[in-house]
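Removed from the display is one protein chain of the complex; every other protein chain stays in position.
Up next is subunit A:
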Amino acid sequence: LPSGLSQWFPALEVLDVSGTGLAEMGTELLSLPCLHTLLAKNNRLGGPGSLPKGLGQAPLARSLRVLNLSGNRFAEVPPALLQLRGLRSLSLGGNRLHGIPPDIQELRSLEFLYLGGNFITSIPPELAKLPSLRYLVLCDNKIQSIPPQLAQLHSLRSLSLHNNLLTYLPREILNLVHLEELSLRGNPLVVRFVRDLTYNPPSLQELAGRTVKTRNVPYAPSDLPENLVRYLSLASNCPNPKCGGVYFDSCVRQIKFVDFCGKYRLPLMHYLCSPECSSPFSSASQSSTSQSESDSEDEASVAAHRMQKVLLG
């Protein structure tokens, strides 16, 4: 970026430096107090100097709303980026990301997140802590599973998951009330019943966590190390209505198929907190087809009502 940029254009609101071969964006950015949109796609950004130091303290951290860094060479989300508290729209499509940092949850105002076309293999449950997220694009990656916590994204209207490595979805996906678009094509979704017989007994940490949650043992952030506070916030409820229990990492997995309007059969993974628990639908039987179809009618009619445009096609 040319030095003196902020002296010549102190009121700059939109800066588009896309396709300029830029490898670094320096401190010139820090003195642009009105900048709300920064477009820097198709450049050579991704190395250490890509974003200037001190970004978190600059006026930019509060003013920037839109940041487009697609088509660059980022192998990880730069930590400095996570200090842009006012960011509403972030695109890192077509980079070289292998993962998403849990601290993505710091971007509290984020509504639009585009991460398509990277090498992402998994999604941190912390991504679900973005309360305003409406559009999430994860297509063309290497994702093998979706954490059930993603169902906590209450504002989500559109979820793009096509061309990944998903074999099933968490049944909690049906809880995304406002979801209108869901793309799943190009995933190796299982079409036949899969019985998962392995059950890893819960760890001591998990058992302690379950007890804290189900007995409502009061605790404050000052009582526990930060990592355990975070762990407790990631509890999932057992779907068995008679159980009321929670689980963290250890659970029994069962795949049930849900029909959407009798047209698409989605394999949804049901998690139960223990083998003794039974699912709200009767336990797994030998014949998958009849069982899952009769079981899933209620669930399907509710889901079909909510999910209007499932783009499995």
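A few comments on the model shown:
Here is the rule we use: a residue touches a chain if its C-beta (ideal position, glycine included) is under 8 Å from a C-beta of that chain, and two chains touch if they have at least 3 such contacts; residues count from 1.
We adopt the following convention: contacts and distances are computed from a predicted model.
This figure omits one chain of the complex; the name its UniProt record holds, of "Cysteine dioxygenase", "Growth hormone receptor a", "Guanine nucleotide-binding protein subunit gamma" or "Pyruvate dehydrogenase E1 component subunit beta", is "Cysteine dioxygenase".
Of the options A:His36, A:Arg65, A:Lys129 or A:His162, the residue whose C-beta touches the omitted chain is A:His162. Mapped onto subunit A, contacts with the missing chain fall at residues 41-42, 70-71, 91, 93-94, 112, 114, 116-117, 135, 137, 139-140, 157-158, 160, 162, 180-181, 183, 185, 189, 191, 261, 263-265, 309, 311-313.
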